[in-house]
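Please see the structure below; I have some questions.
Removed from the display is one protein chain of the complex; every other protein chain stays in position.
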Amino acid sequence: MLDKNGIAKRIAKEVKDGMFVNLGIGIPTLVANFIPPGMSVELQSENGILGMGPFPFEGEEDADLINAGKQTVTLLKGSSIFDSAMSFGMIRAQKVDLTILGAMEVSENGDIANWKIPGKMVKGMGGAMDLVASAKNIIVAMQQVNKAGQSKLLPKCDLPLTGINCIKKVVTELGVYDILPEGGFKLIETAPGVTVDDIKKATAGKLVISEHVKEMAI
Amino acid sequence: MLDKNGIAKRIAKEVKDGMFVNLGIGIPTLVANFIPPGMSVELQSENGILGMGPFPFEGEEDADLINAGKQTVTLLKGSSIFDSAMSFGMIRAQKVDLTILGAMEVSENGDIANWKIPGKMVKGMGGAMDLVASAKNIIVAMQQVNKAGQSKLLPKCDLPLTGINCIKKVVTELGVYDILPEGGFKLIETAPGVTVDDIKKATAGKLVISEHVKEMAI
Amino acid sequence: MINRVVKNAEEALKGVKDNQTIMFGGFGLCGIPENCINQMIKMGTKGITAISNNAGVDDFGLGLLLQTKQIKKMISSYVGENEEFERQMLSGELEVELIPQGTLATRCLAAAYGMPVIYTPAGVGTEVAIGKEVRKFKYNGQEKEYLMEAAFEADFAIVKAWKGDTAGNLIFKSTARNFNPMMAMAGKITVAEVEQLVPAGELDPDQIHTPGIYVHRIFQGSHYEKRIEQRTVRKKN
Partner (left out) sequence: MINRVVKNAEEALKGVKDNQTIMFGGFGLCGIPENCINQMIKMGTKGITAISNNAGVDDFGLGLLLQTKQIKKMISSYVGENEEFERQMLSGELEVELIPQGTLATRCLAAAYGMPVIYTPAGVGTEVAIGKEVRKFKYNGQEKEYLMEAAFEADFAIVKAWKGDTAGNLIFKSTARNFNPMMAMAGKITVAEVEQLVPAGELDPDQIHTPGIYVHRIFQGSHYEKRIEQRTVRKKN
């Protein structure tokens, strides 16, 4: 079973040389730590950065330089700053190659819910609806089971949707799943120490076990 | 009867303190020469300038700094440069207070034709269609009679239109006309030495003689 | 040059009335018009419909105008980090319209650029799409559904820039840019507060982010707190 860093580490393997990548709040943010140093990748932050760098050294924080999670960050060489219209313009124009974000629920047809729990929590969708509606390649990083022990990989989302038919891949503490065009979570890798049986119990939606399921190498 | 400079001088009186003004090619360009020095006016050039200045001194021309007529120009203090999307964005958003442009024909309901003579001349509309479709206040500067002696103030334009119901005022070598909301050229001023009879002969469209017609003071 | 300078926030906000729609620039607490927000509290303007990506925190930014209950309705994309907001929303005191961040930005751009509507795929198939025109278009070789979204109409836009000149030209610093340029271009009356106000002619015309034609009133603000919402750092090793 993976911890948060493990999930991030596994997702980092999906990042390829030359990609522009948008990382959501939470586990996705950690992915940046596992991108191999030699690889040319630029991070986009939808509040208006391309070429986002790591957190600043203590004492070098700049209130005017934050990421989409409102955290203080830095800029790398070759970075650029732009306004929100251009930021979402380049997202809609599919210039960002890979989007990684968290979710509360994902359905077997690639729907995602991650912005609202009616009557309980309404923080808003931020840029998530824009990202999932336009991105070419979207990976969800999430816990597969919620605190009440219920699966978050569902036949159909119960919570209000963020986007439909958009998620391509899900990485959880238990495994890696491709979402099939015809519907279904296709298990392609299990986390170390996790059995296919564990995964069956933790998956409420349609599960397809690949013939070539293997244990994750991270 | 006015010469080109006279027409420009008369139109300059329509320019008020604090206005952003777009001047078309030809007579409208001359208007800039007659704006009183103390007046705060900024010229917009639709290729991407606000705060356009006069022609450069000899030897100071910059190939990278031209106006919408492709003439070398200068920038005044407080000027700004922007791309064509923003330039026409501010035109559509009606931030430009006054547009002055030339015409081949104007009709009594405020239509204008100035970009094409079928089979003869097709230079294109440039930014004229955008300007006339959006500007709050449009004044046409033109010769009232063409080289063949025919009036260019018509009941209806013969040439392909640039815009409809958009012209508010016309200044010619013979007079100044308001275009009435209900249709018609309302003569409000005559040029020095021009009689109302001269004007009647030179106006093919519906002419309304204001009770208060006076001779232009320029 | 057309001079756009006013003395201070008080003069800049003259004419702001109860029950108007007002845009506020900023993302989180970054690039917010601190002086104008304080002035709005002094003025006690009520019934504000605020278009702002976020709602500040409990004791800073737009959170202050929530505390004083001057805001009737918020149009935002993300409103976490604010308990008073949550309380007012759940109790029904505060009207809230949540819209995608890119939709918010682009509805500002639409107003700025004279486009009455724009189409975006954000929100298709979700509750954001309810009551909106859905239409198929082809873009980039792909046919998909888009929502029609209208340009905002705002009586005032209140933004914060780093530098400005007397002609109203604005330059923003780093990610304090965010929504500020589009909102600056989208207000019927635009008010800009800047950290440094310089004479016209000092800014490079090629480097202006917002041309002065869009900015009706500009003044140099003071006492910027520039609070950091999430101070994240790494250690030098």
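Read from first to last, the chains carry the letters A, B and C; within each, the first residue is number 1.
Everything below uses one rule, namely that a contact is a pair of C-beta atoms (placed from the backbone, for glycine too) under 8 Å apart; a residue touches a chain by one contact, two chains touch by 3 or more.
What you are looking at is a predicted structure, and each value in this text was computed from that prediction instead of being measured.
A.B. asks: Which shown chains does the hidden chain touch?
C.D. replies: Result: the unshown chain touches A, B, C.
A.B. asks: With respect to the chain omitted from the figure, which of B:G102, B:P160 or B:G183 is a touching residue?
C.D. replies: B:P160
A.B. asks: Please identify which residue in B:M1, B:I35 or B:I66 touches the non-displayed chain.
C.D. replies: From the options B:M1, B:I35 or B:I66, the contact with the absent chain belongs to B:I66.
A.B. asks: Going by the contact rule already stated, which one of B:G18, B:P36 or B:P54 would touch the omitted chain in the full complex?
C.D. replies: Reading the full complex, the residue touching the unseen chain is B:P54.
A.B. asks: Take the complete complex as the reference. Which residues in chain C touch the chain that isn't displayed?
C.D. replies: Touch set of chain C with respect to the missing chain: 106, 113-121, 137-141, 146, 151, 153, 171-174, 177, 205-207.
A.B. asks: In the full complex, which residues of chain B touch the absent chain?
C.D. replies: Counting only chain B, the missing chain is touched by 45-49, 54-67, 69-73, 75, 81-85, 87-89, 91-94, 111, 122-130, 133-134, 160-165.
A.B. asks: Residues of chain A in contact with the chain that isn't shown?
C.D. replies: 18, 20, 40-42, 44, 50-51, 75-82, 85-86, 88-96, 134
In the analysis below, only the chains that are shown with their structure count from here on.
A.B. asks: Just grab the chain with the largest centre-to-centre distance to chain C, centres being mean Cα coordinates.
C.D. replies: Using the mean of the C-alpha atoms as each chain's centre, the farthest one from chain C is B.
A.B. asks: Find me the chain with the mean Cα position closest to the mean of all the protein Cα atoms on display.
C.D. replies: C
A.B. asks: Centroid from C-alpha atoms only, then distance chain A to chain C, rounded to Å. What do you get?
C.D. replies: Chain A and chain C have C-alpha centres separated by 28 Å.
A.B. asks: What's the distance between the Cα centroids of chain B and chain C, rounded to whole Å?
C.D. replies: Inter-chain centre distance comes to 36 Å.
A.B. asks: Where the centres are mean C-alpha positions, what is the separation of chain A from chain B, in Å?
C.D. replies: Between these chains, centre-to-centre, one finds 56 Å.
A.B. asks: On chain A, where are the residues touching two or more other chains?
C.D. replies: none
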